[in-house]
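All protein chains but one are shown in place.
Right after this comes chain A.
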Amino acid sequence: MNGTPMDVSIKPIIYSALFIALISIGAMIAVPVGPVPIVLQNMFVLLAGLILPPAWAAGCVAVYLLMGFAGLPVFAGGTSGIGKVFGPTGGYLLSYLPAAFLTAVISGRAAKSLVRDCGAAIAGMAVMYMFGVPWLKWVLAVSWGKALAAGMYPFVPGAVLKIIAAVIIARKLRPLIRF
């Protein structure tokens, strides 16, 4: 074997890979309600942001997107391909990158208070809609009202539930994870 053993900690790599797998599986469970489906992948993106350090959270989402663009069936409903970026859900997909990073930055590494976790998850979810809705409006060439009706309003109750679930799961999982 060449090179020095253990030149990088393996744990963040393994946890990032695990989150990529969880995001992919969350995407496979998609309920279509118009141009944008209801998926669990954004909950796992928030979870990655709440558990992983900022660079690793953004890195794991970047690798997830790359896998999908390369043709692996990891996007909503088992789809894939670079063409998804130019579709109605492209903005949501690309938003996962800043959303995971922002969630991880706000959540911080030291004191993990419940308020801070909730704030981080809400900010992350807000970023997803801030990127996703304008993209949807641009791709479908519809008014702001229609874009919000198709890409945001039906998902708000689900988004609130996902934020609550992500915060609860993150707080229960943290004691099990040691970097």
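The rule we apply is simple: a contact is a pair of C-beta atoms (placed from the backbone, for glycine too) under 8 Å apart; a residue touches a chain by one contact, two chains touch by 3 or more; residues count from 1.
Throughout what follows, contacts and distances are computed from a predicted model.
A.B. asks: Quick one: the chain not pictured, UniProt calls it what, "Energy-coupling factor transporter transmembrane protein EcfT", "Molybdopterin-dependent oxidoreductase", "Urea transport system ATP-binding protein" or "ATP synthase subunit c"?
C.D. replies: Answer from the UniProt record of the missing subunit chain: "Energy-coupling factor transporter transmembrane protein EcfT".
A.B. asks: Of the residues A:81, A:98, A:134 or A:158, I need the one that contacts the missing chain.
C.D. replies: A:81
A.B. asks: In the full complex, which residues of chain A touch the absent chain?
C.D. replies: Output for chain A: 1-8, 10-11, 13-18, 20-22, 24-25, 30-34, 37, 59-60, 63-64, 66-67, 69-73, 77-84, 86-87, 169, 172-173, 176-177.
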